[in-house]
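A single protein chain has been omitted; all remaining protein chains appear in their positions.
== subunit A ==
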Amino acid sequence: MISLKKKRMLTDKIFKVIFLIFISLGLVVLAALIYDIVSKGIIMLDWEFFTRFDSRFPAKAGIKAGLFGTIYVIGLMIPITFFVGTATAIYLEEYAPKNKLTDLIKLNIANLAGIPSIIYGMLGLGVFVRYLNMGRSVLAGALTLSLLVLPVVIVSAQEALRSVPNSLRNASYALGANHWHTVYKVVLPSALPSILTGFILAISRAIGETAPLIMMGALTFVMFTPQGIMDSFTVIPIQIFNWTSLPKAEFELVAASGSLLLLILLFILNGLATFIRYRYSRK
């Protein structure tokens, strides 16, 4: 009996150690990457870095074009994805008849979330840039990124809506509320924190995306900030990508500064998502 008990405890300990090793592996790699980016990125990171355009000389290269490009593209993408994504999820969960076609649509949206982002870049190039003649503009970029994150936004909003208990819908109907009132006044407010959390995480994915925008032809060397949605643009990750491909060794430091900026942006967004979730889960 005693040996059996010891054996059980031993197995317990062994597995605990195994799991610990794996999580440390991930954490060590993450810590090393962050240390690398911060230690190199901090060297060139000063106020000037934000106010200068790109340059052939590492010491004069700045992120202004990419920063403004990112703000424009993401700023335009946010309303598009939020309204289209939430509205789609509301239709699918609250209005669509429960039949095979709806199931098929839901399944395919979930599948779209798994498609490599470069495919969306090709779609954006074909449809927005060429067919709709938008050129390599901020608008075309925002629409391309919208397509990319919409499946993720829709799926997470669907889950948020599904988690609203049916008893609340019934309570609303029993008071004589119609479908729209029930959705707008009862279901949406309950689901909104989760919808927002999922949405912000999707946005932070879009901010780091490079491939689809390169594919659709965003510029790499830009000496201006976009003035309108039909202007051409670059974004932070593309500038980073561009700097890392340059032969001069100092550009590695510039790229690290860009990465650091991107990292900080993502931290802020993820922090915001966590904050919203935390704040509303306590209520």
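Just so it is clear, contacts are C-beta pairs under 8 Å (C-beta built on N, C-alpha and C of every residue); 3 or more make two chains touch, one makes a residue touch a chain; residues count from 1.
The rule is simple: contacts and distances are computed from a predicted model.
Entry comment: the absent subunit's protein name, as recorded by UniProt, is "Phosphate ABC transporter ATP-binding protein (PhoT family)", drawn from "Tetratricopeptide repeat-containing protein", "Spore maturation protein A", "Polyamine-transporting ATPase" or "Phosphate ABC transporter ATP-binding protein (PhoT family)". Residue in contact with the omitted chain (choice from A:S190, A:S204 or A:S257): A:S190. Only one of A:S24, A:S55, A:S163 or A:N178 touches the chain withheld from this view, namely A:N178.
Summary of contacts with the chain left out: across A:T11, A:S55 or A:N170, the touching residue is A:N170. Across the interface with the omitted chain, subunit A contributes residues 97-98, 165, 167-178, 181, 185-186, 189-190, 283.
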